[in-house]
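Sharing a structure below in structure tokens format, with a few things to ask.
Showing just some of the chains, left in place.
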Amino acid sequence: MKFSFRPVEGAFYDLFTQAANNLVKGTELLNELGLPGVDVQSVSDRLTDVEHDSDQITHDLYKKINSTFITPFDREDIYSLGSQLDDVMDHLEAVGNLLYLYGLTELPSLPREMHELVDVLDQQAKITAGAMPRLRTMKDLEEYWIEINRLENEGDRAYRMLLVRLFSGEYDALTVLKMKEVADELEAACDAFEHVANTVETIAVKES
Amino acid sequence: MKFSFRPVEGAFYDLFTQAANNLVKGTELLNELGLPGVDVQSVSDRLTDVEHDSDQITHDLYKKINSTFITPFDREDIYSLGSQLDDVMDHLEAVGNLLYLYGLTELPSLPREMHELVDVLDQQAKITAGAMPRLRTMKDLEEYWIEINRLENEGDRAYRMLLVRLFSGEYDALTVLKMKEVADELEAACDAFEHVANTVETIAVKES
């Protein structure tokens, strides 16, 4: 019988869960950008705060890896998972930051496909946050990574249709370039959630 | 003495070979795009079919990893190799799909450097398909990864010259942006073949 809970292990699962909960905060802030009359600078600033929280969590995780003799799974995998959760946040923060810096929210409206991508990210964040505590038992994780992959495919399609829209002639070349930067960060966030899921799958394969 | 063939191991090599043979189908479809009067939608649709086949092969491979007690080499390496072969296909499919979606094939002709990149990919696909069955004996693989790296350098040069062409003023800004997307997917496919070869090299180093 495998003894599945020790206090020190609990700390790792807690940090992963905190990191994923922070991603939910991030996608909810991006969702606010779709609201009429939103204060974009404030959203961008709050995203930066959430991103700093994530950095702190990642830092605590690395310290914990270095100071713990027995880790619940391979050190390198804990390390990968932590840095990949952090990568998602970096892309979410970049989206808010670029929208603000480029003044894109001064346009009458952002393309519908951009909101679709944010919606995909929001779903990915929520099921990632739901899955992290299940690392403890390694049970019921398969549905999580299958769903993340499905959402990543949906995000890919939305991204592709967004580019078709951007290149349709509706916007001038500089606006297209700016929106393309934002679109790339949205798509990178979508991929980054998939990287997290792939690492969880790798860990589950090793433990099985 | 190392016993090099067991039925269950054979299944892994077969799946890698199938995945690589599928990439050859993919690059041959891209080659068709250079033919006069080609039906681009049909090519794009057939690429999507081939891409779905690849997804199925990758899925079968992962199931096989999970249900097999002794694998011919490290589980993680089998996993990496499978997902990297799948990545190549994703980029090949994107090329056909974007050319169709953006209506780029309605131009009098695509830049010569684009055809050169497709030709590099076709060569990479063929020697990758030739190398996969040799994983069984781990013999004569060095020439494969050296050649893939050489082709990747050739692809890099073609990509760079393609960008020089795109930015020369010959095309309007939106057309440049569309072609740039296609060029980036071609170059990513070229790189993705190199990632496959790097993983084969890593496996060979461990086994040697």
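The chains carry the letters A and B, assigned in the order they are written, with residues numbered from 1 in each.
As a working rule, a residue touches a chain if its C-beta (ideal position, glycine included) is under 8 Å from a C-beta of that chain, and two chains touch if they have at least 3 such contacts.
Everything quoted here is computed from the prediction, not taken from an experiment.
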Overall copies of the shared sequence [whole complex; 2 in view] = 3
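In this text, only the chains that are shown with their structure count from here on.
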Ask   = Using CA atom averages as chain centres, what separation in Å is found between subunit A and subunit B?
value = 28
Remark   = Listed in rising order, subunit B residues that touch subunit A in their complex are 65-66, 75-76, 79, 83, 94, 97-98, 101-102, 173-174, 177-178, 181
Message = For a test of understanding, state which residues of subunit A touch subunit B in their complex under the given definition.
response = 160, 163-164, 166-167, 169, 173, 176-177, 180, 198, 202, 205-206, 208
